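Heads up, one of the protein chains got dropped from this complex, but the rest are sitting where they should.
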Amino acid sequence: MSLLLIVLLPLLGSLLPSLSSNQRRHQCALLTAAMPLIALLVTLRETPGVIAGEVPRLAFSWVPALGLDLALRLDGLSLLFVLLILGIGLLIILYARHYLSEADNMPRFYAYLMLFMTSMLGIVMADNLILLWMFWELTSLSSFLLIGFWSHQSAARKGARMALAVTGMGGLALLAGLILIGQIVGTFDMQTVLDSRDVILADPRYLPALLLILLGAFTKSAQFPFQFWLPQAMAAPTPVSAFLHSATMVKAGVFLLARLHPALAGSQEWLYLVSLTGLVTMLYGAYFALIKLDLKTILAYSTVSHLGLITMLFGLNSQMAVVAGLFHILNHATFKAALFMTAGIVDHECGTRDIRKLKGLWRYMPMTTALAAITAASMAGFPLLNGFLSKEMMLAETLETPLLGGLAWLIPVLATIGSILAAAYSLRYVRNTFFDGKPRELEKTPHEASFPMRLPVLVLAIVCIIIGLFPAFSATGILTTAADAALTMPAPELHLSIWHGFNLPLLMSAIALIGGFMVYVLRQHLFTFHRQFPSRNSLAIFEGAVQRLVRFTQWGIDTLENGSLQRYMLWVVISALAVSGMSLMGIETLKGELAVQKADPLLIVGAAITCFAGLATAFLHRRRLISLIMLSVVGLMASLAFARFSAPDLALTQLAVEVVTVILLMLALFFLPQKTPKESSASRIVRDVLLAAGFGGVVASLNYALLTRPLNSISDYFLEHSVSGGGGHNVVNVILVDFRGFDTLGEITVLCIAGIGIYKLLNRLRLFMPSSDSEGRPWSPDRYPMILASVSQSLLPMALLVSVFIFLRGHNAPGGGFIAGLVTAVALILMYIAHGVEWAQQRLSFQYQPIAVSGVAIATLTGVGSWAFGYPFLTSAFGHFHIPLIGDVELATAMLFDLGVYLTVVGATLMILANLGKVTTSHRPSKQKEKA
Amino acid sequence: MIALYTLMEGVIAFFLIAGSIFALIGSLGLARMKDFYMRLHGPSKISTLGVGCVLLASIAYFSLLNGGPSLQELLITIFLFITAPVSAHLLSKSALHQKLPRDPRTRGNPEELQEDDDETTLEEAPQGSSKLP
Amino acid sequence: MEALFATTTGILAASGLYLALRGRTFPVVVGLTLLSYAVNLFLFSTGGLTTDGAAVISDDASKYADPLPQALVLTAIVIGFAMTAFSVILAMRVRGDVGSDHVNGNRVDEPREDKS
């Protein structure tokens, strides 16, 4: 349970800051700090157990179908990172409290920071590959928010976007790689994956999986050639940089290397890819750290360089190298966080980070100078500090690597060159900023930062010294446990001490320090050399690529999506034609093996009428009402066809819908022009006729081919089980309300939503109402013809009776909720037609929206009800009852479901038609009014 | 018993034939008559009668088949007989409203058709001559 | 009979498509309705054309019409109505907001008397 606390407390912490206002900054910071502090205490309580070898784990099943579990673990590796994240995170919270200015929205900042911390903790504690990836993507997102925190600055926005694009794409690659691993191993469970190294290495999918995972790790850890996003991310507020680029974000990549080290490492591919990338990155970063002029950019490139160093160590396939890598992760986090904070202090107090303007700050801020000097010395690998220890281990490991075979000597040489550069840029950072004369052109007079702002730096500097002086006491325990988790076998015995005697690594360290000093002294030559190269701005290149992409997509949109429905239709139809035409060409003969039934004369007449009416609908379309009448003929014929081919339910539905559609279209036609102007060009008409003919031909051929081929239907199941399983004799209805009840539920929901959408669309719609028909005749003054009014009123009870009859019998005879609902709706619409909206509203004193919604609710509740009895959703129960006059009625829960269908259909149909009728608001001339 | 069946069969057949002939005559009238007012007669009266006959045949047939009175078709018949006049009334009302031309030999001069100065018939009427509100 | 049925479906689909390609909202909606009739007939026919199949389960029935396509088409008809209604209201809304009933949203060539 405590594992969950560690992850969830910071998440809770991301909500807490918003409780406090921006003005009460102390309160806000305290609230924020409380949660990670508790989480840190929880972690510390677990620490002795973990160091003793326990691995607390926790797992809930989340989406078993995807292999996704909410599984957490706290092994040594996780512990190291959790302590770093929480510890440095707390210091950052304190620092940010004093760093942020009054104008910055502090609660928002803390909320983002806590969200980021949560996702980072999730990564390091995840015990499931997919879960790990989820948190991984969360860090990309939350770091986007953090880097772009000063969203009014263009650089912040662009830097954030670049970071998101690069790490996000890497994240997708990582997902693909992890899925491949999951496929190879058969599970996403972390422990199983870590134990299956032999299986993974032997699988042919190992290389692609490795490449994809490394892509994810390298983009996150800013390895060459993806290093460019990290310096751009320096547009973030300094606390963010200090957190993201020391202990967290970029460490996620190297964490992943360490985490999957037991499963993936050991192959030649791993050795070359990882260690050489790390080596190149180390040199590249170190070189640019020496060249750059902005304090934070210098630190950013040094971070790139150190990450390269760690990556190289993980790549060396040596156990001690892994230990060294982990040790350097710890050390780098401490000194780099501290250095970023000193850079922030300088920026905060002097208003600039340009190394050319800053000089001699030690006069103004001696404490900060001392702290910066200590931590920078650690970065340079100065003895008695922690950086020295891990760097020396690194140098020792490079001496033993088999990499490059006969050229293996190259590795330690290059590593030493990297160390020389590291010493040089560390020296430059301290000397150019804090010493070397007096500051020039500063906007304000610098002074020492407040104590709370220096406190986090002080803490980290002390940690640097403690680890540097007493490594065996302070770091051995946690490093050994962490290494245990990152290695397949127990970690090698670790002898951390300052003095190993005179040996080659010590010599290399000495060369590095002396060489670094010399490079620093001679740096002007290097700068001159560097100026010969044209400067390449990675941001400009990236933004240029983004602009080109945007232009390309804009071009695509403009070309394809020009706002013309006709053109879209054209493309849709042409592609449909192409696809179905192609499949038709694939069959040998159009006619299948089934015997053709003989057509009787009645059928021929019916088909002829249908075809004629269909064509007439198209040809007479410019006279809209006539076209509509022709459409009703087609509808009538279609329902007769359904009746003819043994589908009474369909015939009923088709009839009812056809009438409702005609009423609907006429209601709409009142507000639209009565005739369509002649505007299509002759060539357009020819094109459309050809297209339509082609379409019709394909549909007809497809239909014929289908009809003459034997059918393999699952319907026999429904026919067999309809009575026994669904308790109804009308199989169509049983399928609707029972077998496929879930589909029907979806469909009535759609109907309900359509009705509500229409209600909303009609809201405050004002349309011109013609006062005369298309021939200029004024409308008849007789609003409600008396004969119609009185007769229709007497028809209503009959119609309602019919609909109840159809509804009740629906399960066993043609009928059911859909049809009964439509009949009821039509009967009520007749009242509207005969008596008008006002009359009907007075007598039907209910709203239709609640009816439609309650229909969906009843249907859903019926489904949910079966849960109460321990059955799956929408299981039906039934029994038979005999009701006089109506006959044997089956009362099933399906009936209740059908009632829901009925109510939805009534409600939705009336919602559509009655609301459309109501659009005519003003009173128009009428007989009644004239009399009055 | 067999005689009764034969008799009933004859009755049913008679109703069927009679009904369909009525319906045909009604539709023939619809197709052949000279103006709308004449055409209205056929379907609204004779066709309804024809369908009524067929429904009677159906009642007789199913009564015979089920061995008892089967009156459900009566519902349709009642429905038809109530609604047919109403639709005919509405149709004639709209025809009068539209001032449809009538055969010159028609006797009587209904009020609705008196100011018959509109030269254009329905189908050739120009589009868009309605006045602005 | 099969050829007849298929031809009818094809002609209805062709007419519907021709209308759907017109430039004004009303013919497009009518065309879509016609097209949906054709599609419903098509879908229905995938279960085969049964002339005197029983529609409900009974002991003396020898053959049944395929109920599954029927159930599918039944809901398709109702949903088709909802879709028609929605597109019709959309057409009205466009007329109210844009002042034209052209499907491409053109504001041009609207007869004067239709402006209110």
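Think of it as A, B and C in the order they're written, each chain with its own count starting at 1.
Everything below uses one rule, namely that a residue touches a chain if its C-beta (ideal position, glycine included) is under 8 Å from a C-beta of that chain, and two chains touch if they have at least 3 such contacts.
Rule of thumb we're sticking to: contacts and distances are computed from a predicted model.
Visitor: Name the absent chain by its UniProt protein name; which of "Sarcosine oxidase subunit beta", "K+/H+ antiporter subunit F", "NADH-quinone oxidoreductase subunit K" or "4Fe-4S dicluster domain-containing protein" is it?
Guide: Options "Sarcosine oxidase subunit beta", "K+/H+ antiporter subunit F", "NADH-quinone oxidoreductase subunit K" or "4Fe-4S dicluster domain-containing protein" considered; the missing chain's recorded name is "K+/H+ antiporter subunit F".
Visitor: Quick one: jot down which shown chains the absent chain touches.
Guide: A, B, C
Visitor: Out of A:Leu16, A:Val659, A:Leu762 or A:Ile858, point to the residue that touches the absent chain in the complete complex.
Guide: A:Val659
Visitor: By the contact definition given up top, give the residues of chain C that touch the hidden chain.
Guide: So the residues of chain C touching the missing chain come out as 52, 54-56.
Visitor: Which parts of chain B are in contact with the chain that was left out?
Guide: Residues 9-10, 12-14, 16-17, 19-21, 23-24, 26-28, 30-31, 36, 39-40, 42-44, 47-48, 50-51, 54-55, 57-58, 61-62, 65, 70, 72-73, 75-76, 79-80, 83-84, 86-87, 90-95, 97-98, 100, 121-123 of chain B touch the chain absent from view.
Visitor: For chain A, which positions touch the chain that isn't shown here?
Guide: 601-602, 605, 609, 612-613, 616, 625-626, 629-630, 632-633, 636, 639-640, 643-644, 648, 651-652, 655-656, 658-659, 662-663, 666-667, 669-670, 769-770, 773, 779-780, 782-783, 785, 788, 792, 795, 799, 802, 806, 813-815, 819, 823, 826-827, 829-830, 832-834, 836-837, 913-914, 916-918, 920, 924
As a convention for this text, only the chains that are shown with their structure count from here on.
Visitor: By the contact definition above, name the pair with the higher C-beta contact count: A-B or A-C.
Guide: Higher contact count goes to A-C.
Visitor: Taking the mean of the C-alpha atoms as each chain's centre, how many Å separate chain A from chain C?
Guide: For chain A versus chain C, the centre distance works out to 37 Å.
Visitor: For chain B, give me the residues that contact two or more of the other chains.
Guide: 128, 130-131, 133
Visitor: Hey, what residues on chain A touch two or more of the other chains?
Guide: Within chain A, residues 677, 768 contact more than one other chain.
Visitor: For the complex, give me every residue of chain A touching chain C.
Guide: 563-566, 569-570, 573, 596-600, 603-604, 607, 610-611, 614-615, 617-618, 621-622, 624, 627-628, 631, 634-635, 638, 641-642, 644-650, 653-654, 657, 660-661, 664-665, 668-669, 671-673, 676-677, 679-680, 688-689, 691-693, 695-704, 706-708, 711, 713-715, 718-719, 722-723, 729-732, 735-736, 740, 743-744, 747, 750-751, 754-755, 757-758, 761-762, 765-768, 812-814, 818, 822, 905, 908-909, 912, 916, 919
Visitor: Hey, which residues of chain C end up touching chain A in the complex?
Guide: 1-31, 33-34, 37-38, 40-42, 44-58, 64-68, 70-71, 73-75, 77-86, 88-93, 95-96, 101, 103-105, 109, 111, 114-116
Visitor: For the complex, give me every residue of chain B touching chain A.
Guide: These residues of chain B touch chain A: 75, 78-79, 82-83, 85-86, 89-90, 93-94, 97-99, 120, 122, 125, 127-131, 133.
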